[in-house]
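Got a structure here, written out as structure tokens. Questions coming.
Of the protein chains in this complex, one is absent; all others appear in place.
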Amino acid sequence: MRLVVLNCNTSTGMTERIGATARGAASSGTDVIVIQPHWGPESVEGYYDGFVGAAAMLDRMTVFDEPIDGLVIAGFGEHGREGLRELLDVPVVDIAEAAAVMALLIGPRYGIVTTLPRACAQIRDNLRVAGLLDRCASIRALDRGVLGVDADREETQRRFIQVAARVIDDGAEVICLGSTAFTGMAERLTGELELPVVDGIAAAVQLVESCHRLGLRTSKYLTWAPPRSKVRTGWPVSALQAGSQG
Amino acid sequence: MRLVVLNCNTSTGMTERIGATARGAASSGTDVIVIQPHWGPESVEGYYDGFVGAAAMLDRMTVFDEPIDGLVIAGFGEHGREGLRELLDVPVVDIAEAAAVMALLIGPRYGIVTTLPRACAQIRDNLRVAGLLDRCASIRALDRGVLGVDADREETQRRFIQVAARVIDDGAEVICLGSTAFTGMAERLTGELELPVVDGIAAAVQLVESCHRLGLRTSKYLTWAPPRSKVRTGWPVSALQAGSQG
Amino acid sequence: MRLVVLNCNTSTGMTERIGATARGAASSGTDVIVIQPHWGPESVEGYYDGFVGAAAMLDRMTVFDEPIDGLVIAGFGEHGREGLRELLDVPVVDIAEAAAVMALLIGPRYGIVTTLPRACAQIRDNLRVAGLLDRCASIRALDRGVLGVDADREETQRRFIQVAARVIDDGAEVICLGSTAFTGMAERLTGELELPVVDGIAAAVQLVESCHRLGLRTSKYLTWAPPRSKVRTGWPVSALQAGSQG
Amino acid sequence: MRLVVLNCNTSTGMTERIGATARGAASSGTDVIVIQPHWGPESVEGYYDGFVGAAAMLDRMTVFDEPIDGLVIAGFGEHGREGLRELLDVPVVDIAEAAAVMALLIGPRYGIVTTLPRACAQIRDNLRVAGLLDRCASIRALDRGVLGVDADREETQRRFIQVAARVIDDGAEVICLGSTAFTGMAERLTGELELPVVDGIAAAVQLVESCHRLGLRTSKYLTWAPPRSKVRTGWPVSALQAGSQG
Amino acid sequence: MRLVVLNCNTSTGMTERIGATARGAASSGTDVIVIQPHWGPESVEGYYDGFVGAAAMLDRMTVFDEPIDGLVIAGFGEHGREGLRELLDVPVVDIAEAAAVMALLIGPRYGIVTTLPRACAQIRDNLRVAGLLDRCASIRALDRGVLGVDADREETQRRFIQVAARVIDDGAEVICLGSTAFTGMAERLTGELELPVVDGIAAAVQLVESCHRLGLRTSKYLTWAPPRSKVRTGWPVSALQAGSQG
Partner (left out) sequence: MRLVVLNCNTSTGMTERIGATARGAASSGTDVIVIQPHWGPESVEGYYDGFVGAAAMLDRMTVFDEPIDGLVIAGFGEHGREGLRELLDVPVVDIAEAAAVMALLIGPRYGIVTTLPRACAQIRDNLRVAGLLDRCASIRALDRGVLGVDADREETQRRFIQVAARVIDDGAEVICLGSTAFTGMAERLTGELELPVVDGIAAAVQLVESCHRLGLRTSKYLTWAPPRSKVRTGWPVSALQAGSQG
């Protein structure tokens, strides 16, 4: 199958790191294509970036002209999920719901550790809308920006463990990596924390593969039917920008 | 005060109609500026359009360079609200929460009548995130697109009354107009239905004015602090498009 | 418009202070009439006083014989709201729901600081019934009675700031003054706490004015239809007491 | 033990009927004293009457000067419960929560049939505050006033069965009599409906007796501590009325 | 009436202690029969034991061939309740819901102190399914096994008081004994904690007696209708074991 993993931001370094995790999680026989939007923020932190990133992801997939079998949205708790489900009829899974779903299967309550405190409310709302908040014990943050995480990964892991300890104290028995910036750290953190740590990118890859194998596609019955045909001025943005550059 | 009313779509006709309602609801002394995005869908129906419209509204306000005292988002249940609250420090109110808030004050449970059935889930999620869903009795649709509503307003009102009767049967004692396409119909529908009908545009204008008078501005404490400074490639879109046209 | 602000207790000093805030929040052209019950407790602290106060407020409005355009109930989280909505057909807003509603528009979650710990459960129930509890992060108390607050306002403000710090730590990004005893302190507390502080009296005045301007009146459809005609022995109390004194 | 059953209205006929049920449900050795307020509405239908009745019940118990061991509040879904819990330190049970509690023990979901449609929202709020709403499948009404029920009990039972059928269709497997007006009908309705029918008066008598036997009294720890000592002008009303008549 | 109290485990010592509490709580005229399963764990701690114990209790009652009028399930938060309600048509009450129900009547919020931390999630789920979790403020554990509790009751009471203090700090105003291992301690703990302490065994005995007196039996309408007639290989286990021993 052809599986697209779409980073929500425009940092090539993060796209690569996301790709490494996704490829590591994919089954043999799955062709993983990792892409990023043609425009938008270098990191998504907060609602403003989240909504810009959502449109940039929709733009990216609107101009994406190859056949695919599934999509992973690599942004933890970001916007755009339901729009991509309208646009595509293949399965679309975002990494926050993927992490939550896997966590539910292996522990009574889960917790999330993210980058910035301002993201906690956003993640909570994302999971509430996804119907997966009931068994979330806690969402806490390192107080460190997405790009800062990359700069010093040792220090990030040290802080992650401190914050995770509080999340466990809040009742979590499984921890989810609450940002793509943490990808690649799950194994080591599992060892140090002595309980399961879920990487949403890997989880989402598996879930999209599963839907594909089971023949499950996005329901087009009503809410996520294809976007209606209409005038959309200046859209898709990247097609126009490409045109204007020609 | 200077109050901006921002239509979520690019239909000039709807922007005008929204403006008429907003001006009718504004107090003397309020300068109402009605605008629309520089790009995006001619009507917002569903999540895809909703996320494109959200970014287009953020784009519009990012390049808006006049001082303002408050913002009304004229899209019922659409995305973008929290992003605009990050961008601006004046009060920002969307018309779905405005309608719900006013409805709560005058009835034990309220209901919503919207255009298309596919919008019902989206409106429900918007109100759930806004914390205003508990006393919502029902959300139902006319099964008629936003632009179709405009084409035959008599027929629209007739159908609205039929659907509202079902919403009342579900337990609503106040009805909210669930789309900007219905603006201007509240008074007549109130008469026919014999219970209060709330127009969210008018309600939002009043609520923003109230915040302004009370000196209440968007909390910048944490979650809705200003967007972080960073590289946002190709953003704002309209500045670049304007540039490329030059 | 003629707006009545009804204190829930019989302390003339507090009625005056409430009146000052209400007049300060009212638009020019609004005639603010501030009244208190003819009987009942000098302060409302707890359920017993709350239910006595509720009946005393209903009594006061039953014998109030001037035409009015709206009512503000000046008791934070007190009983009686729905009874007054039955009795009157103009908009009726209580200050707890008014504060919550305004707080929702300007922050992701709000908190409340009240006088006595025993009031916290009551306020929580009031907001749950009002359908406004979902985004309430915390309700905490100074451990100081309503009348004690008046005696030493400097000390009260100092303690308020301490308790508010805990409420903010619980997740609130907007603070509501949880008692009429705190009225007049919002501006100074906003400065000290560096986030918005909402005075429910001022908020309720604005909301009732808004309903009036929008032509929105209490729905008389079913639940809040006028009280049924029947024998009510010894009621209204104040009319009889007045008679017995004659 | 001495058990007081307090009717919420001033209809002597209904007080007698309530007394008959209470005495029938009481254990031998329980001294049942059935009383009604000294003032207030002849029937409680809606919030206005509910709040007047709440104060009248508080008044009645404030001037009640005999020692008692427990109190039953005979008003289905009416106000005042928490105020009486503050005033007294013996167990206080209202008949709506009593009916719900017993229903939970004998069926997966319960339903309520009440007199007037306007009472449904009030009952729902009462049970929500009591924390007993989760397993309530439905609340429906006969559309017949409290006093009308008494006038033609045959017709009332016929209609009750029709409405109960809808409540069962909504998922209820136990039915609660949703008004004191229905007391005395449980046995016959159980036979006709072929599922358990709970009379809240009888249930509350049993629950208060149980608390008494177990030595459980109202917690005076914080929220329901005794009313604070203070000036309450013109209160209790009945003492003053009695005085003025002297 | 004949009331069976069924211990969920096979410790004869605990069955005796449970019996002492049950007999102390029963009314004169109630014949209390205390039994335990023919097989299963000596103490129930966690889900594995809980499900084994549930089947062992069902087995015990399947082979119980005397007529009875009610059943108390003496296991706090354990499984099997609904199965026993299917099997029997007399009232069946478990001690967790009994404790919660009594606690609701005498305090605004209740808390639970149990033996092992691993039991907290299980108790929470039990009460959620029972629809009684809304007013539960906190569930905490002593970190001491069921049988360890028996070994040193002085030390247990000391620790109980420490943990109860935290539960009270979480908002509880009534405390429930969260394990049958604590039975017999309620009176002394009430004295030390200065708020009501509920023993679920005693509460359940009273509730079953109440149902019996009121003529309320388990609804057989649908969900808890008798088990369907079918082949159940090797079941009931104890009948076969008895046979194999013959």
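Every chain is named by a letter (A, B, C, D and E) in the order it is written, and numbering of its residues begins at 1.
Throughout what follows, contacts are C-beta pairs under 8 Å (C-beta built on N, C-alpha and C of every residue); 3 or more make two chains touch, one makes a residue touch a chain.
This one's a predicted model, so the numbers in the text were calculated from it and none came from an experiment.
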TODO: With the full complex in mind, choose from A:L87, A:L132, A:V163 or A:V237 the residue touching the hidden chain.
DONE: A:L132
Task: Which of E:A55, E:I112, E:V149 or E:L195 contacts the chain that the document leaves out - done: E:A55
- [ ] Quick one: say which of D:G19, D:G46 or D:P108 touches the chain that got left out.
- [x] D:P108
Task: Residues of chain A (touch criterion as defined above) contacting the omitted chain - done: 25, 27, 82, 91-93, 97, 101-102, 104-108, 130-135, 168, 173-174, 187, 190, 194-196, 198-199, 202-203, 206-207, 209-211, 213-224
Open item on the list: Touching residues of chain E against the unshown chain: what are they?
Closed with: 10, 38-43, 45-52, 54-56, 58, 79-80, 82-83, 85-87, 117-118, 120-122, 125, 128-129, 145, 147, 222-225, 227-228, 230-235, 237-238, 240-241, 244-245
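Note that only the chains that are shown with their structure count from here on.
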Open item on the list: Same or different interface residues for chain D and chain E, judged by whether over half of the residue numbers are used by both?
Closed with: same
Task: Junction residues of chain A - those touching two or more other chains - done: 121
